[in-house]
Structure formats: C-alpha cells, structure tokens
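Shown here: the complex without one of its protein chains, the others still in place.
As written, the chains take the letters A and B, and residue 1 is the first residue of each chain.
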C-alpha cells in the first residue's frame, strides 16, 4: 500500500506537468480572468451553494455591491466547506494568489487581502498567459454565439467554438431567424437556405480558428431528420410556425447542422441532459437540474446518421454514466468527454473514469474540461482531475499489472492533451 | 495508510459519542422495545431474507408460534450471514444483551438464551431510555396516523410525526373521508372544508409535539395542483368520486397539505419511489420494491410551489441517488435525508454519502434515520452509518486536506444531530 501511494505520487508528479487542452469553457476572450474577488465568488457554484444554504437570493444578485454581497456569500459558504467547489476556491487562492486561507476559511472578516491580491494580479500584463502557464493548460476553448464578433481573440491561448443552442432551439421564432439572416446574409425560407445560412456561419467560425461546435440537449431529446418538405413547411411561414412544427424543428435543424459539421470537419460537442429553469427560485445560472432515468438512445439517429463526424459526448445524470461509457466503447464516432457539472464530483468522477479506462480505447477519451467562466478555475478543476487520474491509474492500471508507469503516463497524456489535439485538429 | 486508519479510528471514537436524532422510525410509543427474541426476528428484514432464501411464508407468519417460527427463520437466515441486516442482529445481541453469537451464528439450537436475555431486559424499568442511551440516540421520531390518540407519548424520548399517506391517497374513498371528518370534526365537502379538516389534524399534532409530516410517494408520482373548482368536484360527490377525479386527487391533496405544513412550520419528510405490493408472494411488509429509471422531476411543482417549506427527501432507487444529491445541492428547501431501505446498504451509502459531502452544504444533510420498528435496531443501524461516516470523512475530507479532524467532527455532528434539531425546531 505504501508502494501504491508512492506510485500514485510519482504519477501525479508527472501528470501535473502535462499541459492540458481544455475543450469547453465559458471564458470570455476579452475578460478571461477575474478583476476582483467578486469575479471569483460570482461563479454560480458559489452563489448557488450560498443560496442553497439559506442566503437570500437578492443579496447574491450581480448588481449588489461587494460590501453587502461578499460577506453574505461567505457566511452562506461556511456551510459548504466540505464541498469540492469550495476546495477549488481554497486551491486557487493558494496557488494563484499565494493566499493561504486560515483555518476557518474565507470569512466576512478576512476577505479584503485576497480581493487586493486578485486586483493586483489582474493588473499585471500577460495575466491570461501567466494563469494558463501556472495551470498547465495549453489552450482553452471558448463558447461563442453565432452572431458575435470573432476578431481580437488571442489564438495562441484560445480556440473559438460555436455554441449552437440558439440555432437549434429557437429558429421557430422569427427574431432568431432574422438574427441568423443578419449573421449569414442569407434569407432563410426553406431547407436549402437554412443549410446555406448555417454553412455561412460555420465558414466564418472556421476562418476565425474555431475547432468545434457545441450544443446542450435536454433530457428526452430525440434527434429525427425532417424531410426537405417538412423543413420547408416549418420555415416558409415567414413569421411563426405552428407549435407542432416548432416541436419537430430542433431535431431537424440539428441533423442539418451535423451534416455541415461533418462536411467542415468540425467535431460536435454534445452535452446531454440538463433541464433548464427547473428550479424557479434559483440564483442566476443556478436553475438547471439533471434528470435521472433518461437514455441516450434518442441520439442514435445522430450517431448512426453521421459516421464521418466525431461526437464528444457528456452526460449530466450519473444514471447514464455507464451508458455513455458503453457508447464510447462501441461507437467509433462517440468520444466520452469530461465529467460535466452535476457529475463533476470526485465520488462520481473516480468510478466513471475507472470504467472508461477499463472498457474504452484510450485514444477515445477526452479526460476533462473546465466549463469555467474565468481562467482562475482551470488550475483547481484540472488539479482535482489530475489527482483522481493519478489514483485511478495507480490502483486500476499499474498495480494490477495492466501496464507500466510509463504506459500509465502515456494514457494520461492522451486524456489530458493528445486526444483533444488530434480530434479537434489543433495545430502545433 | 496507517495514518489514515488511525485517523478513521479517532474520528469513529468521537462520532460514536454523538447523541443522534432519529428523524424517522416506526417505533410504537407504547411498545417501543422487544419483549422477546421473536419481536426482533419478526422485523421484516429477517422474515423477507429467510423467505427469499427458501423458508415457506406460512411458518414466518406473525401468528405462528415461536417454537416453529424461530427455528425455521434461523435456518433460513443461515444463507444470509453475509448481509448487513444479519450483522445488525449480531451487533445488537452483543451490545444490548451481552450475547456474543457463536461462530455459526444464531441457530435453531442456541436461540433460547438470547430469548431469555431479551425477555429479562424488557422487564427492567426505564428500558426504552436505557436502550436509547446505549445507542447514543437522543430522540426518536414516531410514525402516527392522523386519527390515533397522541397522549401518553414520552416526549422526552419520542417526537410524534404525522403519516400523511392515507390522507393523500385514500380520500376518494368515502370511508377514509369519514374517518378524517371524525378526526377533525369537520364535514369535508369541498376544497375549503378539506383544508380546514387537514388544518385541524395538524393543529392536534402540533399540540402533541409533532415536528414533521411524513409521506411515501410511489414512482411516477406527479405533484400537480388542483383548482378549487376541481377539488370541489372531487369531493362534493359525497360518496364516490369518478376514477379520473380519484387519480388527480392525491396530487391536489398533497399540495393543499404542503401549504398547511408551510403555514404550520412543519417540514415534510418525503420518501420517494416504493412500488407497493409489487411482489405478490412476499411476507408481511415484504412486498414492496424499488424501481429503477424514475426521476424526481415530477415533484418539482411541490418544491417550487412552497419555497418556505423544507422537504427532507429520501429516494429508494440507486439510479436516483445523484439526482437527490443535486436537488439538495441546488434547491434551498430540499434536504437529502438518510439512506432508505433498499439503498440502506453500505456499498451504496458510502458513495452516496461521499457525493453529498462533496457537493451539498453540510447544514443541509440529515445523515441517517433508522426506519426501525423496535428501539433495539437503532444501535446497529446508526452504528453502521457512524462507521461509514468516519471512513468517508477520513478518506474524502481530512486526508485530502479539505479540513481538520475538528472540522470533520463538526460535520458529523451536523449530520447526526444538529441539522435535525434545527430543521425540525426541536427544543433542546
């Protein structure tokens, strides 16, 4: 056992050095890091935990002044010191700001020096690059709207990624369709013009260096192709389509988009299973929930229909974790990706990771992505994952004699970096 | 690792001292402990395991004499020595009756001395209090019918709790409605009088010291409010409502009851997911089953509709364990509670507990309840939980540096005692 702990430490030491590729984040290219402690504590993980623990929603609102919001938030978070989310805050404070939280954690009485440290660091030139180096992260994927400008993105650090949700889910609304028309300079009246408009969007993204299209699908989603005639009829109305047509449209548009992704060589990142706005009283970004009891089989038409397209697939509900693993094991074009949101908890990650390593080709696993909104969270989130990876590789791979330490490290490099680089065709 | 085992032992030593609050049991206030070995072996966990292992149901029936039933039961249980349920029997025999089971366990040939010991102990004055002290349990919640007398309950030991199932599920039957009318002295003809009758019941319970309302909901239950008009139409018939109305009534009554619980400040304990009488051939109380593949989302109208009411929520199916954890993490008024029935197995408890600690504010976790029918089971059931809690806190909290031993013990006290005391407003 001592031997095993030593092994785990040696593996972790090496794994900590691998410069990871972070294939999904919400980092804004123009404001990639925190300007103040509030920017860190405003992360929905903290506001939602504080609210869950009893802090009134109003005092957590973004426009509430720091003097009120921060102490209230920290008092709420006192109940959450055992959570992994709080541990991210502890780790980033120490590793990125040299700020060791005292025994009682960050409190209403001691937050100011950390706030000072964050502000000071934010003022340093090259802070984004510095943060990524400290975090051992090589590239961070962004989440970009189809109609936002893509210039001015530092492509040494960031990789644009088209977020397709509004294209897939809102085209029944005339306003959304008009926005697509403006973005593509194409009048969307039928299946063909829709395809052309979406292709124009993808072209713009590819020119800007985008390497993937990302979409979040709700539980129960069924991907079903629409015939050209059906698509035409959904779209030609001009102003509003019927409710029935609106219901069928997302599945149809998704398949059109998948066809284009296949043509453009853009892997599709599918995040499956969030019920949006399920919790009415939640804080901003804290209203969505996972749903147990669902199945990925509604997506089979997508995976079967586009054998030339790679789908990087994440699930939200632990009850689908094995289903995802089996899909990665069997389907040549499905890549289990990361540990998303409600499944991003060590107790789940450890078992999910072990099962993936035990049954899926290692070239088909994207180990982790941060889903972060500010670069500071890359270090503790990937840090959590690196430690679990070292432990699982020690206990489930090297110890039972499946391979050597060097083999284990080769797998770690695939999961953290090389698979993403290959799948998304990142140069360099 | 040695260090970790020592740590675990130290934590367990302290955790074993915490006087727990047991928020759900079926202990009868007037017969709270076993009068004989049969009272212990009659626990459905033993009759169902013996029956599952091949013992004919008839010989396990409550009215079968000890001389036949006990040897048959013990022969059946020989196949169940690896089960955690059997370990409870071993532990309580040793700790409460000083009776160390021999290597082969309790058998048809050696049960009489233990029976003697149980009978002798039962005759001691103050046995209930003695058992609770030996078990380090401070208060035990009861399960009380809306129309049972509530006087004569020893309120130093016990906390009454209204079991709402018959109110919610059978009011379409005129007999049930008449029973409610008798209990409340209110004639139930419409939504308003129903509300008044339920309020009268709650008032009586609150006066008797009740601190919660408990209900068990089947898989697929949808909580949906009925309008006053619909409620009136369900109830005014006098004798029998239509099948359709009867089907909608439980959801409607539950929401009415939740509104009253909110007004009365009585948290609602919801146990979700048992299919009743699924196994036709089962022994008494041994016919229910969990159902995989279900979701809690049908309860969202309940949680969203009563933001001022705390719901202590348990699930039966492991496929919903993460969903429950996520609800506790996100919803300010949902408290994941205990490890219920088919999920009350160490392999599940350990992972569920780790995930809850890693993502839910510790003030929002009710660690454990016994669900017992006799006080003797409090010690081994809570004992099992205390050991798992010590291990999880050692391995997942102290060892990774999330907090100190003292912090871990503070969390243990929240889970075993303080959260229940605060949520159910137990005076001292």
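The working rule: a contact is a pair of C-beta atoms (placed from the backbone, for glycine too) under 8 Å apart; a residue touches a chain by one contact, two chains touch by 3 or more.
As the structure is a prediction and not an experimental result, all values here were calculated from the model.
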| item | value |
| --- | --- |
| Residue of A:96, A:289 or A:354 in touch with the missing chain, whole complex considered | A:354 |
| Candidate in contact with the missing chain, chosen from B:170, B:319 or B:337 | B:319 |
| Given A:69, A:211, A:231 or A:321, the one touching the chain that is not displayed | A:321 |
| Residue ranges of subunit B at the interface with the undisplayed chain | 1-2, 5, 48-49, 51-54, 76, 79-87, 90, 103, 275, 278-282, 286, 289-294, 317-319, 342-343, 345-348, 351, 387 |
| Footprint left on subunit A by the chain that the document does not show | 1, 292-297, 300, 303-304, 307, 319-323, 325-332, 351, 354-355, 357-364, 396-397, 400, 402-404, 407, 411 |
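Everything that follows uses one rule, which is that only the chains that are shown with their structure count from here on.
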| item | value |
| --- | --- |
| Distance between the centres, which are taken as Cα means, of subunit B and subunit A, whole angstrom | 38 |
